Structure formats: structure tokens, C-alpha cells
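Each remark here refers to the structure printed beneath this line.
One protein chain omitted, others in place.
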Amino acid sequence: MTSTTMSIPRIFDRPKSTSGIWSWLGTVDHKRIGTLYGITAFLWFLVGGIEALMIRAQLARADSDLISPETFNQLFTMHGTTMVFLVVMPMSAAFFNWLIPLQIGARDVAFPRMNALSFWLFLFGGLLINVGWFTGDSPNGGWFGYAPNSGITFNSGSGMTFWAIGLSILGVASIAAGLNFIVTIFNMRAPGMTLFKMPVFTWMTLITSVLLVLAIPVIGVALIQIGTDRLYGTNFYNSINGGDPVLWQHMFWLFGHPEVYILILPAMGIVSEVLPTFSRKPLFGYPFIVFSGIGIAFLGWFVWAHHMFTVGLGPAATSAFAISTMAIAIPTGIKILNWMATMVRGSIKINTPMLFSISFIAMFTIGGLSGVMHAAAPSDAQQQDTYFVVAHFHYVLFGGALMAIFSGIYYWWPKMTGYMLNDKQGLVVWFLMLLGFNLQFAPMHWLGLDGMPRRIFTYSSEQGWEGLNALASTGGLILAIGILTFLFNVWYSKRNKVMAGNDPWDARTLEWSIPSPPPHYNFEQIPEVEYRDDFWYQKYPELLEHEDGHVPAPAGAQDDDEAAHDEHGGHGIHLPDMSYYPIMAAAGVAIGMGGLMAGYWVIVVGGILGMWGIIGWSLEPVNDPEPDVEH
Amino acid sequence: MPEDNQTKKLLTHDGNGWWDLPRTHQEQKDPPREGPIGDPWFKQAWDFVTYAGVSHASVRGYLFIAVILSIFTFLEWRLFSIEAFGDSGRNAIMLAMSAVKFTMVVAFFMHLRFERKYYSFIFGAAMALGIGVFLALLLLQRHHGVG
Partner (left out) sequence: MAQQAITEYHAEAQDTTYNTSTGLSNRKLLMWAFLASDVMFFGTFIATYLVYRNRSLVGPYPENVLDIPITTISTFVLLMSSLAMVLALHYVREGAKGPGRFWIAMTAFLGLVFIIFQVVEFSTFVNEGLTPRTNLFGTTFFILTGFHGAHVTIGVMWLLMLLYGSFKGTLRSDNSLDLEIAGLYWHFVDIVWIVIFTVVYLVTANDGAPPGAPPFIHGG
């Protein structure tokens, strides 16, 4: 059909190989991109974990001088930045990528090459933030980068500049991914899957994507501002020329609170899939869970100043934000009650994913409760900047988000790889992590209420904080052992494979109707959806209390002989061809932005590479015309 | 044409475009263009503004919008040096004119007026959120000046 094609010179041919390094560099397959996200995020998780262990080692004893104050600042800054932006967010992205097309019955996301671009930008952005470990000055202004402390006047190294540059690249990656999933979920659902027949994980992904698309620009602008302040001497946060530190706080938390829901909503989606499967009951109150997710996302925009209660915004503003913050606990509570009601009277099956999900509920509830405690502004005046807040957000982020992510890993691992993770070892992992986690973070509640400030590199033995700190550090060690056990679990299960089959858990959603691991094209035939949890009712039509007596066609007709077909085989399935332009464009952006620190010629090199990538991309058809196929 | 009915209809949906407006030329895809004498230009312009269900409009319709935009821009410039309304009055008028121009471009040049409501919802929601959040921010920052 396209008689004339434009192209610009290629260095390499369009990648075609299905194995080896090029098959990864040029991939546009959502499953491979999901794997890349997952592995990268897990590696960062190990890095962030080591940073945390060093922090805990320093704090284990009073008056310790294991680590210098400056290094300590770098450690807690990088720990927070890494865990939020390089671990929890991309872990969620890994699940989005793997699961969304499978759950909605599609062959890929709406924009496969843009999806690849998101990943490569994320990878390079993360590397830029971590450049500091090699130049000697890592970012040291906290994950919230409070100005003017993060400005050039008080912080002259290159660390915070790399932080701003790297984070803005991550921001672009997140926006691109968010846009992609919004379009995918709106537009690529299987026939019959209306919005309210979508799995809850898909719903939470949609809501998260909307938040990403709307919230990331705010931090993007703030990073541009602090970046130009640092690089070119503008005055946004330069207090000598009138720059206002409070404005930075507004900007950061205006993004920051939606961001915490970006971190937790996918986790809520995961447990909403795991709990019904192992309770063998439909999710209780599906519409309530969905609508409270939407409510959280909306209200989450109007609570940001609860991070600024001690700034002195005035009684009216403070009360308003205290009230809105308490209000947000309502939809959160609704969700918790619905998850518990899902388990009530279910025939519960206890295994690793289920235990992680149940721990999610328990730990997240504790974190939510301490959240409501500092929603009360007067009491927050005591808690602000103490370890009590550290306890709060670790209960919601580790006890919440990460527990759910581990639950998701154990739950979907068989789908992604084809074999099970050993459940006995999984129980050990779960036990060690839950124990270590609580030992590490529960004492911080008491430390915080006793007045121990956060972000201090040491404390005097006269304070009487040594015992609880030692306990916390021990907990950290146990947690680390738990993670190592997890690695062993993966290694062991890979060595002694127990194949999973299509549907090892007798689960409910569409991804379990196809082989594990799914073929390149996911669905040989795009499924037609009639009910929420359609796959479940295909397996158990007798469970339908449907008046008209309509019985859906039995499942299983389609999983016989996939191996016989490749993606261009006789089904007319068209998948987008591979492309190396995404990685090229991403590298160009990263080099160009990094060049702001290195010199103009680097910017030029990056700019040329990036332009080449983008122009080549836009001229490259999604599919190269196939010589022997008539259109 | 019953005038009051029209204004009432302006505020309701027809489930298709933005507003429930009279559908002239319901059968024809492209409204006839009869030229300046047979069919006055403002009638065509009115048709363009009110005709729901068509994804593109006549050149005249676009010119009509462009003329309005230009007139408003000109008025803004004149208004800038008029002090009769006081500072806040002047600002209010200018913001209102700006809002009209904004809506014109979004509704007609960006076709939102003729599109499915999804797009209007997406853009409208972002605008509402942005305005809400940033007005709150400005309110919070009011007392933080040097003055």
C-alpha cells in the first residue's frame, strides 16, 4: 500500500534475531520489556539494600564513626531515591508490562516502540543518578531535595545536578509509559471487556498511569528549576535573590503525594488479584475497590501540605489539609475492609503469594494508622522529621508496596517463566522478610516518639536510643538474609524446574488461559469476554448465577498446539517488528542531558544521536513491508 | 427561531458533541455553500458553530473563528491602556477574553466541539485539576511575599 517509503541511513539493519543481545536491545515485545524492567529494578533493589545496610550499620551503635557524616547524607539520599524511583516504580512497570496486555486480551501495548523507549530512558536515567559513586560526590540532599540545601550555594558538588538530570529523564520515561498504558487500557481491551469487567490490577494500572501523566510534569518542572539554578545561576530557589524555599516544598509534595499513590496503587492491584485466587471467591466489593482507587487518586491531589505542617502555613490552611488527609484514609480503609471480606468464608489456600498479600494488608494498615496520626497537625508537630515518619513510610512502602510486589513475583513467576518458585523456600523467605521488616521498623515508632530525628548520622549514648537502634539494625540483617534466601529460591527453582502449566493456581483472569510462558503473540485467538473474571466462569460455568441460563463455551479449546505456529504463521497475526531506534533515542537524550555536566560537544553528540533516533523512528514503519505478502 | 430555547439547549448534552444544538443540514455531510449573496456569511458561520456531528467544517467557519480571535486580541491590546475599569476590573476582563479565545481554539481548531466526549473529558479534567491545584498553591503562597 505504501508505495513510497522514506528512510534515513541505517547503521545496522533492522534487528530481527530472536535470541542474543540484539534481541533484547531491539525488542519491542511487552513481555521482554517487562523482564528488563524487573531485572533492572531488582538489581537496583540490591544496591539500595546495601545502602540501607550501611546506614543501619552506622546507626547500630551510639557515637559511631563507621561512616562520615557526608557519606551518610549521600547514603540516605541515594537509598530513598533508589528505592522510590529505581525499585518500586519500575517493579510496578514490570508488572504493568507483563500483565496488562495479557489481562485485557491484547497482543501488545498500543505503542510498542515507545514502550521500549520508556525502559531505556529509565535505565540510562538511573545510571546518571548513580554516577556520583564514581566521581566521589553522590547526591546528598535527600530524596525530596529540599532547596536551598540542594542549591548550588550550599551544595556545590555535582551530585545534586546529576540527581536533577537523572530524575528528569526518569520522569520522561514515566510519562511515556503512563501515556502508553492509558491508551492500551482504553483502546485495546478484548471484545466484551467493558471497563467494569477489567481485572482490578488493570484498573489500578490505569489510575496509576493517569497519576503519572499528571503528577510527573510537576516534579519535572521543579527539577528543571533546580537544575537551571545549579547550572546557569537562575534564581528559582536562590534565597539570596528572593527565591522561596517553601515554594520548593510545595512543588515537591504537590508531586510527592500523588507519587506515594503511584507507588501503592499497583501494589493494591496485585493483592486484589492474589486474594480472590487463593480465597477461591470473587473479590468482595469490586466497584468499591475500583471507586475508592479513583477516590484516592483524586483526593491525593489535595493533601500535599500535610508534609508541611511545621512550615507555618497558617491555621486555616493547616486545618484544611489535616481534614483532607484524614478523609483520604476513608477510601483506603474501604479497600482494606473489602480485602478482608474477600477472605471471609473463603476456602483459603495458604502459600507464599497469599502470605505476602495478607502481610501486605496487615503492615499497610499499621502504616495507614500512623499516617492518620500525623494527619492530625498538632501531633505531627511532634512527629515531623523524626523516626516516627520513617516508620510510617516504611510500613506503607516496604510493608505495603514491596510485600505486594513479592506477592506478585511469587504469583506470576510461573506465568512469566513456565516454572514454579519453590513454595517451601518461599515460606522461609516470607518469614524472614516479615520478621526482619518488623524488627527493623517497629522500633522506629518508639524512637521517633522519643524524639530521635531522622537524617542524623549518629546520636549520643546518653539519649538511650541504642537498644532500639541495635534491634532495628538486627532486623535489617535478617531482612537481608531473607532477600538472599529469595535469590537462592530463584536459583534453586530454576535448577530443579517444576513446570507450571497454563493455570497452576486455578486463577481467574485471562493471562492464565494461555500457555506459560506465553507465546510471542500472547493470544492465538483474541478472547471474547462476557463476565468479570471471565476465565473463571469458563472453567466453572455452573458457578454463574445467571438467570438466562446462558452457559459460556468451555475453555481449553485453544491451548493445544501453539508450538506449531510462529508469529507470522498462518494466523495473520501481525506483531510490530523490532527496532533499535528507541534505544538510540534514549541514549541520545541521556548523553545530551548528561552533557550538561560534561561540555558542549557531548550535548551535540547526544543531540545528533537523539535526533537520528527520533527521525529514524518516525520514518520507520511499524512493520517492514513483507515482500511476499499482498496487502 | 425561539431564542430562549436555544440558550437553554446550549447548556445540555446531546450525547454526541458538547452541546445539544440545533442540527441544521442533518442529512448532508457538508453544508452547502451558497456564496455571499444567497447565504450570508454569518449564517454559514453560525451553522459551523452549531452544526454537530461533522468532523470538519468549511473554510469560512475557520475564518470566522480567526476573525474573532483577532478582534479579541486587538481589544486586549486596546484595553491594556484603558484605566477606566481599575486594575482588578481590567484584569478580570482580560482573563475572560483570554478564556474565550482559549475555548474557541480548543473547541473549533482542535475540533473538540465535534469529537467524541472522551477527548473533552481528558482535556477538561486536566484543566480542572491544574486550575484547582495551582489556584490552591497561589492562595497558600499569598502571604509569603517580601512585601
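For clarity, chains are labelled A and B in written order, and residue numbers in each chain start from 1.
Criterion: contacts are C-beta pairs under 8 Å (C-beta built on N, C-alpha and C of every residue); 3 or more make two chains touch, one makes a residue touch a chain.
Keep in mind the model is a prediction, meaning the values are calculated, not measured.
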Inset, instruction - Return the single residue from A:Val311, A:Leu337, A:Leu575 or A:Met597 that touches the missing chain. - result: A:Leu575
Inset, instruction - Check each of A:Ala116, A:Ala147, A:Leu214 or A:Met420 against the chain that is not shown and name the one that touches it. - result: A:Leu214
Legend entry - Listed residues A:Leu66, A:Leu127, A:Ala190 or A:Leu435, member touching the removed chain: A:Ala190
Legend entry - Residue among A:Pro112, A:Gly256, A:Gly269 or A:Gly400 touching the omitted chain: A:Pro112
Legend entry - chain B, residues in touch with the chain not shown (by the definition above): 55-56, 59, 62-63, 65-66, 69-70, 73-74, 76-77, 79-80, 87, 91, 94-95, 97-98, 101-102, 105-106, 108-111, 115-116, 118-119, 122-123, 125-127, 129-131, 133-134, 137-138, 141, 144-147
Inset, instruction - Just the residue numbers, please: which parts of chain A touch the chain that's not shown? - result: 1-6, 105-108, 110-112, 175, 178-180, 182-183, 186-191, 193, 213-218, 220-222, 224-225, 228, 232-236, 241-244, 247, 251, 526, 572, 574-576, 615, 618, 621-623
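One rule holds for everything that comes next: only the chains that are shown with their structure count from here on.
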Inset, instruction - Mind checking the centre-to-centre distance between chain A and chain B? Centres are C-alpha means, answer in whole Å. - result: 40
Inset, instruction - Please give the residue numbers of chain B that touch chain A in the complex, ascending. - result: 118, 126, 129, 132-133, 136-137, 139-141, 143-144, 146
Legend entry - chain A to chain B touching residues, read off their complex: 186, 214, 242, 244, 246-247, 250, 254, 301-302, 305, 313-314, 317
